[in-house]
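For this depiction, one protein chain was excluded, whereas all remaining protein chains were kept in their positions.
Every chain is named by a letter (A and B) in the order it is written, and numbering of its residues begins at 1.
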Amino acid sequence: MNALTTHAPILIIATPLLGAFAAPLIGKLGWTVRTAFAGAIAALTGCFAGLLAATLYTGGGAPIVYVLGGRLPLPSGLAAPIRIMLEVDGLSAFMALITALVAVVAVLYSVSYWKERSGGALYDSLLFLLIAGVFGLVLTGDMFNFFVFLEITSVAACGLIGFRTWRKRSSEAAFKVMALYTLSGLFVLLAVGLLYGQYGGLNIAYLATNLGGTMVDRVALALLIAGLAMKAGAVPMHMWAPEAYGEAPAPVSMVLVANSQASLYALFRVLFTLYGQSLSAAAVGWILIVLALLTIFVGVTMALVQKDLKRLIAFGAVSQIGYMLLAVGVGFAVLATRPDFGLTAITGGIFHMINDVACIGLLFLAAGAAIRASGSRDLHSMGGLAHSLKGTTVLFAVGAFALAGVPPFNGFASKLLIYESTFQLSPVLAVIAVLASIVLLAVFVRAFQAVFLGPRLIARPEPVPWPMVASMVVLAAVVIGFGLFPGFFIDKIVTPAANALWSGQGDYIRAVMGG
Amino acid sequence: MMHIGNLPFIVAMLLVILGLYALLFKRNLIKMVIGVSLVETGVNLFLVTLGYRAEGIAPIYTHAPTAVSQVLPTPQALTLTSIVIGLATTALLLSFAVLVYRHYGTLDVTKIKELRG
Partner (left out) sequence: MNNQMSVIVRTITRITYGLTIVFGFYVIMHGHLTPGGGFQGGAVVASAFALLLVAFGTAGLKGKLNHHLLQTLEEVGALAFLGLAFAGIGTAFFANLLANSGAVFGGAVPAGPNAGVLNSGGTLPFMNWAVGLKVMTGIASILIAMLIGLRKEAAE
């Protein structure tokens, strides 16, 4: 292994952090330099993430451990691991790929999204901070750093949600979201404290070997599930999500979806790797399934009644979080008996993560372009944009069909896996999931018709600049590519991730603790 | 020396509950920020208490006498980090409260909802 590969895990986090700290200074040198710098940081981060994922997948999926601050041969042979560690397994690498995709697309889209060219350096700074936080969340192997990165994403995300200080609702939404994010972070911290108090360690692998399923462990688990589900935007604590997605600038809404997924990843990591079979998985699995069904139901029904385009998509995003939670909940519920469909469910849920971020992201970006062009967000006053924004129209349609799970787009590929596997646990689950998808299709067909079709309501919409179109095309390529060749991608990147959850607990622990 | 037992844990949880109450039932944004701060303080107190050992000494000695116990350093580091993060979140929340006040002319949540229409 050469030096770059060895240090890739930390470089993925440090590069956007460097971008975040340097952006305000670089910003003084003018728009061109600033934009070039942002692009370079995003591209570099993407390369590191790709490198890390390639190393991991070609290495047979054995977890990669990176120790900060010094050489510490692992397994170290000490009773408890010292130093802060990053631990990357199949799932972490998969999440890092998602985050890298989102980061590159968001930076590209942001180049020409802002009409005014001042203040952009601070926006870049916050965006990179958020990206660094999400990368940290998915790569860390330490419970406390989990919390720290969770809070980094909270602060950066809320800074971005309230970035347009001149908008009335932005500040209000940012306040609400920040209060809930902080609360969720403190729940997690309390749980971390409970675990530390019992076992005297913070490393996930170390904790996983020691967890005994005591009462305190259960309280900690309840707190972790509450905190992380809140941050992921699952019902009953979903009320922040439409505010956040709706008020944030379009590229940020997309990054926020990745942020929610990172919280979901954290939840899966806690359930499968930290707790694993030390608790009665079926009960917890069913709790997740019920939460998931509620999330799907609330998301879809609330999307039906929205008049604001971005809030409509936001509720769509909430419902999709439900699908991932449903699939992985099914997987966790059957963890003890390990039937085949459990792995299928997890594969579906994880595959749906990248599909969701691609198609929801595409919808947010297309909606952002439409709103920017028309100067309105109200479905009733936007009609007829297809006349002048042909590209955006097609891209929005692609995103909408993919989200609703229409073949041959990627949403269909992952939802099919989810339907199949949940059907085997209980047909009711699959029926609800299918019905929700159909309603979702209706919702988005209505939105599409209201915004793009019909008579021209806006005389002279602004044209969409090419970087925005290019970034949407990247996402559309992912949507269509993953839809046409699902087998290839499932084989290459999704299966290692699913296996990391389904049967990877032992490997994850051994990489740090040995034995 | 008086033994304090589980008292700090009880106080910590009381603080958390008080904070949650303020966050959920108060209508003034500033009071909600105070609620968040209270929850934070409760959690920090909980962490520090976790590391406390009765009559322990500060954990900074290289050759500490083995007869006495040292308080745990890790929870202190955690608390410190958490305090720093708390500063950032509180500052951000207060800034948004200022902005909300500037837009709506009030800090009352129910009135803001009415004004938004």
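The rule is simple: a contact is a pair of C-beta atoms (placed from the backbone, for glycine too) under 8 Å apart; a residue touches a chain by one contact, two chains touch by 3 or more.
Here the structure is a predicted model, which means the values were calculated and not measured.
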Interface with the undisplayed chain - residues on subunit B: 61-63, 80, 84, 87, 91, 94-95, 98, 101-102
Where the missing chain touches subunit A, by residue: 7, 10, 14, 17-18, 21-22, 24-25, 66-71
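We adopt the following convention: only the chains that are shown with their structure count from here on.
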Inter-centroid spacing, subunit B versus subunit A (mean Cα positions, whole Å): 28
Of subunit A, residues touching subunit B in the complex: 144, 147-148, 151, 154-155, 158-159, 162, 165, 168-169, 171-172, 174-175, 178-179, 182-183, 185-186, 189-190, 192-193, 196-197, 200, 202
Complex interface listing, subunit B residues touching subunit A: 16, 20, 23, 29, 32-33, 36, 39-40, 43, 46-47, 50, 72, 74-75, 78, 81-82, 85, 88-89, 92-93, 96-97, 99-100, 103-104, 112, 116
